[in-house]
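With one protein chain withheld, the remaining protein chains of the complex are depicted in position.
Every chain is named by a letter (A and B) in the order it is written, and numbering of its residues begins at 1.
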Amino acid sequence: MQRLTADSVTLGYDQRVITENLSVGIPDHSFTVIVGPNACGKSTLLRALSRMLKPSRGQVLLDGQSIHGLPAKKVAKTLGLLPQSSIAPEGITVADLVARGRYPHQGLLRQWSPEDERVVQESMASTGVGELADRYVDELSGGQRQRVWIAMALAQQTPLLLLDEPTTYLDIQHQIDVLDLCAELHETQGRTLVAVLHDLNHAARYATHLIAMRGGEVVAEGAPGEIVTAELVERVFGLRCQVIPDPETGTPLVVPAARVRGARGAEKTSSSAGRA
Amino acid sequence: MKATTTKETAHAAGPVRAVRTPGGHSFRMNVRAALVVLLLALVAAAAAVVLIGSGDFSMTPGEVLTTLFGHGTFQQEFIVTDLRLPRVLVGLLVGGALGAGGAVFQTISRNPLGSPDVLGFGQGATVGALTVIVLFQGGAAAVSAGAVTGGLLTGVAVYLLAWKRGVHGFRLVLVGIGAAAMLTAVTHYLITKADLVDATRAVVWMTGSLDGRDWAQVWPLLIVCAVLLPLVYGHGPALRVMEMGDDAAYALGVRVERTRLLLMGSAVLLVAVATAAAGPIAFVSLSAPQLARRLTRSTGPNLVAATFMGAALLLVADWIALDAFGDRQLPVGVVTGMLGGCYLVWLLVTERKAGRI
Partner (left out) sequence: MAVAVLVLVCLASIGIGAKALPLSDVWHGLFHYAGSGDDVLVREVRVPRTVLGLLVGAALGLAGAVMQALTRNPLAEPGILGVNAGASAAVVSAISFFGITSLTGYVWFAFAGAAIVSVAVYFLGGSRSSTPVRLALAGTAVTAALYGYVNAVQLLDSAALDRLRFWQVGSLASANTETVGKVWPFIAAGVVLTAFIARPLNALEMGDDTARSLGANLTRTRVLAMLAVTLLCGAATAACGPIVFIGLMIPHLVRTLTGPDLRWILPYAAVLSPVLLLGADVVGRVIARPAELQVGIVTALIGGPVFIHLVRRKRMSQL
């Protein structure tokens, strides 16, 4: 079953076309990761799936209906997004920020129900920022801040959650932190997650469904264990490598081929500088 | 990544409280903000009473209150109802409209300096009014109409020029700045084109004043405020979400472009009507929202608090303008201008202390 699909979409910015006639579906209850080299269209696809970007042709469907035709708040109750760049207003506390995630469920006469309160507490608890509730967001570390934004997205209580490069500006400890959190949300809460990740090994480790893109087209999709092979990596990233099972998780681990020492000189000029 | 800032005071506004009704309705309440609004309302009311009582024919606050409730002498009734009460009401409404408009603009432009009198709308209204004064030698009503038209046209022009697949806050701000610079030059030019009498009249109008305002100014202001202020307040939660960036706002289900257009339109209209009534009173829309925020210590646009702060600020400034300089009675715009200068200096100091320098 696929609640969220893109149907023959053509996407672009101004006059530049990024993808043409692309069709892709997100399997329900999966942790889908979209990977690919720079400018392959993965962020563009995610933005289209989250209705930030309107396709010039084709449509994005949520539960069978065009996502742009649905009322904004209704979509917001089904589809959550963690954008790449959000602005934390000055002087805002963690609890306040997470609380703003309840907006789609609120109205003029329903501004702060007991349900809202409960969900906010739960979201903060499941992302581990409960003790930081009264702290100012701009005082937190990068990793903590990212968790707070995830908590806000969780407070939206959406069965589907899209994450646009959630780990790009974090150091490795926090990257694994955030990814472990996502995995937990996927497994214990049964949400469908769609993330764009730069790191292929992270993607291979955490995803249940991988979409590899290049040049605006889907080159392969499926479970990482099935599709991540050395040929695929070379085709998509242009990187020679070998793929071995990850000693911790058994998922595919991409090991880039070593450069022969002195071979760099050989690539640039005809004389080689030394031997490996 | 935002740099860490040192906070001067330790704590934020506290947990969210709600007033809940049996029917499943709930209303968000921030205790501190509510108290601040109440306090500001009291300040405004007190200033109003004092203002009504001051002037050539002075009355004690007690007399003012009794007159307002209908038990004054014939003379007092006349002075209060026909002369002073409308002036004070205009002051309240103009201050409130400017405060609310400023709060909306600063939130949309995500910058504490992004207020309508900096972004060209005040200057647009000025050009409109001066055109009437200098080129058509119009009377007071025509000048007001010119001001509203000028402000609205500027609003439309700035919005359209800033539109490029949607209006981002920063582009709006920059186009507004360009418009402000252009319109200021046009203003100076119009002043050279006039004869000395008209030029003086123009400068008087440009300074912003509550002198001579009567019921004719009150009614349009009242109607516009009564319609637009609730509309703006109703979009408070959406504005609060838009503070976090367009992407986050879309994700949470806010119709960003539509809301921005609606709110900006309302803010421009509020500022235009206020300017038409009292001239471009400087710095109320710039400082009221920030001062309100300092007092309520709550994030978000603080729309109601900004409105009341604007009203209180303007009336207090008017009282200072009338009473604090001995015999000399200044137009309120001069006082708010001076306060505005101090406000900018204060901003400088707090920016420095917060380590952003």
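Methods note: a residue touches a chain if its C-beta (ideal position, glycine included) is under 8 Å from a C-beta of that chain, and two chains touch if they have at least 3 such contacts.
It should be emphasised that the depicted structure is a prediction, and the values quoted were computed from it without experimental measurement.
Asker: Which displayed chains make contact with the chain that has been left out?
Answerer: Per the contact definition above, the missing chain touches B.
Asker: Can you say which of B:179, B:292 or B:313 touches the chain missing from this structure?
Answerer: B:179
Asker: Using the definition of touch stated at the top, determine which of B:29, B:43, B:145 or B:191 touches the missing chain.
Answerer: Spelled out, the listed residue whose C-beta touches the missing chain is B:191.
Asker: Identify the residue among B:210, B:228, B:286 or B:322 that touches the chain left out of the display.
Answerer: Counting the whole complex, the residue in contact with the absent chain is B:286.
Asker: Name, in rising order, the residues on chain B that touch the hidden chain in the full complex.
Answerer: On the side of chain B, residues 3, 111, 113-115, 117-119, 122, 161-162, 164, 168, 170-171, 173-175, 177-182, 184-186, 188-189, 191-192, 196, 199-200, 203-204, 206-207, 282-283, 286, 331, 333-334, 337, 340-341, 344, 347-348, 351-352, 356-357 touch the unshown chain.
We take it that only the chains that are shown with their structure count from here on.
Asker: Using mean CA coordinates as chain centres, what's the gap between chain A and chain B in Å?
Answerer: Taking the mean C-alpha position of each chain, the two centres sit 43 Å apart.
Asker: For the complex, give me every residue of chain A touching chain B.
Answerer: 50-52, 72-77, 79-93, 95-97, 99-101, 103-104, 106, 108-114, 117, 134, 136, 138-139, 142, 153, 156, 169
Asker: Can you check the complex and tell me which residues of chain B touch chain A?
Answerer: Per the stated touch rule, the residues are 1-5, 7, 11-13, 15-18, 20, 24-28, 110, 234, 237-238, 240-241, 243-245, 247-248, 250-255, 297, 299-300.
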